[in-house]
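I have placed the structure first, in the form of structure tokens, so that the comments after it can refer back to it.
A single protein chain has been omitted from the complex, and every remaining protein chain is retained in its original position.
Chains here go by letter, A and B, matching the order in which they are written, and residues are numbered from 1 within each.
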Amino acid sequence: MVKRNRRLLRGTAVLCVLALGAAACGSADDEQASEGSPADVEAALKKGGQLTVWAWEPTLKQVVADFEKKYPKVDVELVNAGTADDQYTALQNAVSAGDGVPDVAQIEYYALGQFAMSKSVADLAPYGADKLEEAYSPGPWSAVTANGGVHGLPMDSGPMALFYNKKVFDKHGIEVPETWDAYVDAARELKKADPNVRITADTGEAGFLTSLVWQAGGRPYTVDGTDVRIDFSDEGSKAVTATWQKLLDEDLLAPVKGWTDEWYKGLADGSIATLAAGAWMPANFESGVKGAAGDWRAAPLPQWEKGNTASAENGGSSLTVPAASGNKALAYAFTEYANAGDGVRARLAEGAFPATTEDLTSKKFLATEFDYFGGQKANEVFAESARNVADDWSYLPYQVYANSVFNDTVGKSYVSRQRLATGLEAWQRKSAEYGNDQGFSVNK
Amino acid sequence: MTALSPPGAAERPALLARRPRDRRRWAGWGFIGPFLAVFGLVFLAPIGYSLYLSLFRDQIIGGTTFVGLENYGDALADPQFWEGLGRVTAFLAVQVPVMLGIALLVALALDSGRLYGKGFFRISIFLPYAVPAVVATLMWGFLYSTRFGLVANIDDALGVTLPDPLSPDLALASIGNIVTWEFTGYNMLIFYSALRVVPQSLYEAAEIDGAGQLRVVRSIKLPAIRGALVIATIFSIIGSFQLFNEPSILQKLAPNAITTYFTPNLYTYELSFAGRQQNYAATVAIIMGLITMVIAYVVQLRGMRKDV
């Protein structure tokens, strides 16, 4: 049966290649997608088989080993098919070709909508995913669900926190800011105290900016089927641009691109004093910023209004089952094991940050002392942040493209006199144009 | 259309075919057949496929529709395409002469026999060609850095503030520098080798005429290697119009200065991957291919006809 579907798929693929109906091809086996049931998953585990998993998440290695031990009949091949965009490209190509599609694929939350919209990933609800809502914190769960379907299971989450170099703040006697206004003040003081120090490094990153807007209560994207609205003129977006414009105007940001060796260098030598990022960041600190062990701490994200506790998600990804997988039931079994079952514990032990409420509230988790953060129980900060994430945020169904042109538009505001607000307008326009070209109805 | 034939070889094969025999005529195809077969598979078939694709449009919502030549109209009216084309044209006008100029001067210097340690020069200047792109990112990321890198060190040492090499104004020049770094040695070697086989008789004649060193260069050496110069120019033109690796490397460090449509080739990459507009990307690529071909062809004609 599986075999026949495969052949059918391949036949369709030939037709697709002829007409290159890439998107249409992705949905070639729609009808089969709804076939699954929890019983199928049980049966698949009993029967065993082979799975190919595309993921760059390092902690999955252990999960695969444990899974294979528990289910000896299942053989899982874990493939790092590239990080983020590289992997999406590969997945897209494989889906278009109808060949070489993995059984499980890691997809970041912001990109998931795109794959769900083109039906490249299967709806996991029939396999039992619909019963897992309670297991996850609201932010990640809402990120994997749309139009009544569950398109993946949350693997990790990135409730935001402010990481700061305590040594630098102490040295200059500066308070850790609790609001973004205070953040701007701290930036000024830091620069005054030491002209080589900047409060943070930022060269314009779509994911970061949208997270700030999210925290500030802005909801620039509304998606209802193929009707899309993009609007960066709400209060939340305005608050963010006003604050960031100050930082830019007064040269308070280090123009260092994130994740480069230069950036790691700046985090290590104290010239970049803070970093607002998701709770997955500690692992990166530990491996990339070894030299500054003990200097850094985690604090709640500064607030847009004093006394608030708003937070947002930054980053994080899910495991999905591509619609063209030849063994979706077994693929789901692995996904559930890794993201809702024993796999979660294995991954936590290796430093991942969970999306599951049970783990976020467990005493052991909260009591973990981070040597890197000078013994701080940083998970308390992160878990608190996770609780405060508003869950009504949504990304565009083509956010990968939109983010790719962020620096074409908003980026100019970081290197020229163009106002940030003007940049956002240009981004909005370009995103809308693309959406309309692709058959959505944007801002109409 | 006349063939683009290599310099110096243009007339020769025609001469050997004085008495063409059928068997031998087709034996030529036998020898070039394997090359053409693979070439057809990895170049011509994808290009043919792209031509076909360029007549369609594919949407996330709505699927694939036949649109005729609409994509071509769109591309010709696309300011981002023209901006990229303008940029590589400027690049071509400045970087290629500089690079080939330096390569030629070094080749002449090596050839003059007046250098100490010639062998060392030759191999060392050629080495950058062997460095993979990933490595070049790290190296140039460091060298261009105004905070920790060489630029920062120069600033500190001299008490000046050099402009950021990766700012929007200077990014193209910085890319030009990397390309020059990578390919000067490569071109130098082609020129140098061509110079090594200039017939001795020509020099002797010049000596009898009492020609000076510069005169020898101008009236003997340069004309003698014109073929190598023309082919190096043609490949450099193609390289400039297809500029991709270096800007895409530096884009990771300076995304605000190097846009996704910085060069036409980056643009097609963005269109076909992030934008999933394979059809439109194919259209842009075909237009670029045509433009490049026409220019390469003109250069070849001019370079070859100007007899000395």
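By definition in this document, a contact is a pair of C-beta atoms (placed from the backbone, for glycine too) under 8 Å apart; a residue touches a chain by one contact, two chains touch by 3 or more.
Throughout what follows, contacts and distances are computed from a predicted model.
> Considering the UniProt annotation of the chain absent from this complex, which name among "Carbohydrate ABC transporter permease", "Cytochrome c1", "Anti-sigma B factor antagonist" or "NADH-quinone oxidoreductase subunit J" applies?
Going by its UniProt entry, the chain not pictured is "Carbohydrate ABC transporter permease".
> With the missing chain put back, one of A:S96, A:S137 or A:Q399 would touch it. Which one?
Only one of A:S96, A:S137 or A:Q399 touches the chain omitted from view, namely A:S96.
> Name every residue on subunit A in touch with the hidden partner chain.
That gives, for subunit A, the contact residues 13-14, 17, 20, 54, 56-59, 79-84, 86, 89-90, 93-94, 96-100, 156, 158, 259, 261, 264-265, 268-269, 278, 280-281, 283-284, 287-288, 290-291, 315-317, 350-352.
Just so we're on the same page, only the chains that are shown with their structure count from here on.
> Can you list the residues on subunit A that touch subunit B in the complex?
19-24, 85, 89, 92, 114, 117-118, 203-204, 226, 254-257, 260-262, 265-266, 271, 397-398, 400-401, 404-405, 407-408, 411-412, 414-416, 434, 437-440
> Would you pull the subunit B residues touching subunit A in the complex into a rising list?
53, 56, 58-64, 138, 141-142, 145, 147-149, 164, 167-168, 252-257, 259-261, 270, 273-279
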